[in-house]
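Data first, discussion second: the structure below is written as structure tokens.
The excerpt is restricted to a subset of chains, each kept in its original location.
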Amino acid sequence: MGLAEKQVVAEVFSRKAGIMCGIKEVVNLLEDKDVEIYALPEGESFEPRETVVRIIGPYEQFGIYETVLLGMMAHSSAWATASRKCREAAGDKVFICFGARHVHPAVAPVMERAAVIGGANNASCILAAKMMGREPSGTIPHAAIIVAGDTVKVAKAYDEIMPPDSPRIILVDTFRDEAQEALAVADALGDKLEGVRLDTPSERGGVTPALIREVRNRLDQKGYSFVKIFVSGGLNPERIQLLSEAGADAFGVGSFISGATPIDMTMDLKMVDGKPIAKRGRIPGIIENPKLIKMK
Amino acid sequence: MGLAEKQVVAEVFSRKAGIMCGIKEVVNLLEDKDVEIYALPEGESFEPRETVVRIIGPYEQFGIYETVLLGMMAHSSAWATASRKCREAAGDKVFICFGARHVHPAVAPVMERAAVIGGANNASCILAAKMMGREPSGTIPHAAIIVAGDTVKVAKAYDEIMPPDSPRIILVDTFRDEAQEALAVADALGDKLEGVRLDTPSERGGVTPALIREVRNRLDQKGYSFVKIFVSGGLNPERIQLLSEAGADAFGVGSFISGATPIDMTMDLKMVDGKPIAKRGRIPGIIENPKLIKMK
């Protein structure tokens, strides 16, 4: 029917507010196509029904990619939006994305990139994350401590093996009470200890403000004021704020980011051959948005 | 420290109930490793805290894959679980996964496969879906109708182009009232019309039981009892059941499946060197589950 060659204008919007992420991938996807693209830049916020992308060109040049490009933005924007909320809660403190274990490995790097765009300082592993602002080394996992059977023993071995500039951050909830283990680890590593990590399981009440205050006080009373407290386990913006006020120094956030519901994006044809048109339920013609930037 | 060679037993469980999906990918991942794997088969249901996977072997053989294998199962099981609920609501009727546009294209095929394992008859596009039990052809999208400017015109052109055994399923909500457009399309295609699809936007009240009853009656009164009604747009199990009772014949489900929150999976070391062990908060030693099958 010769329809495919018609010049059209398509616009993308969402019914929810959020943070744009994924547009760079979309632009790459359409790099060889004969279309113009206007869009919000990565990390920009948008309101419900705001035009976030406008594509101009023959429908055949991009129509078949509709599903793919909407998917790129829907998924990434959801993660970036959740991450932004954590950033607002954490203020200037460090927060790391720990969500890789909840998503398929094919999108784990995509999610971690989105989290960083949203505001995370870094991500747990795949993206060569630099935890606490340094080289990727991370904390020793529970499993290593369990295999060794003793936290202090593992901490010492780790300290011996690692280069001097790698941070020593030790999990202190594996076998013994956190307050007790934190002091034991500090006694063992002294001023080489960068921080202790609390990932207390829900079976022991999880990480609470009271626990952080107590560990902080016990460390301070023994002269370990320089040891930072890094927390993780079921964190969300409310809990980040609460634990931050209680003295936590850094945060590992998992399912709040990784489990964010995709932000449904809709692409509508708004002009065909220069004339406003729209399906029932939409207003024909383009909807201006001064925040759009020419991407291509 | 020589810890990596120790023989360990690791077990995976979830705190929520669900449908297992992704284990086949996990087994492929560890194909060359010197481990035994016992797990629930794809599509099997599990309860909270039930052991769903057990891996036996030296920790070094699989420890570094923990994040990756948990991610495979967490994401796929969430999609399969949501799909199973739709299947239970749809009974013997056809339902298709339409969620590809909400997820990153890198995982869209993974999601569609999980949806089929959960019970979907097919998926929208990427997996060469065979809609309504036939070849992948699908319905004409809104965009094509908008470019053409008239639903009946598009329907006729589509009918001329497509091979005879491809089903003709036409969207009837683009420009005119559904009841009116459905009759116009039926008049145009006659007994070649397989079905009409209602994807009414929320601005026009969405797809409701009353709308389906009315379209069904108007079609029947004109002798088009053979025309099926295919619905989509914000469906979930409750709405599938409601619309099915009102006379809908097939269902396209999107964000209820694609937006399912990953089912968090936890891997614990339960035995080291043949001895029960566990971190604080877990019971040492393996937890038997007769539903486990040897996978490798």
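We just call them A and B in the order they show up, numbering each chain from 1.
Here is the rule we use: contacts are C-beta pairs under 8 Å (C-beta built on N, C-alpha and C of every residue); 3 or more make two chains touch, one makes a residue touch a chain.
Note that this is a predicted model, so its numbers are computed, not measured.
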item: Overall copies of the shared sequence [whole complex; 2 in view]; value: 6
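Going forward, only the chains that are shown with their structure count from here on.
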item: Subunit A and subunit B: spacing of chain centres that average the CA atoms, whole Å; value: 25
item: List of subunit A residues in touch with subunit B within their complex; value: 1, 3-4, 6, 8, 10, 22, 59, 63, 66-68, 70-72, 74-76, 100-108, 110, 124-126, 141-149, 154, 157, 173-176, 200-204, 254-255, 258-259, 261-262, 264-265, 267, 269, 272, 277-282
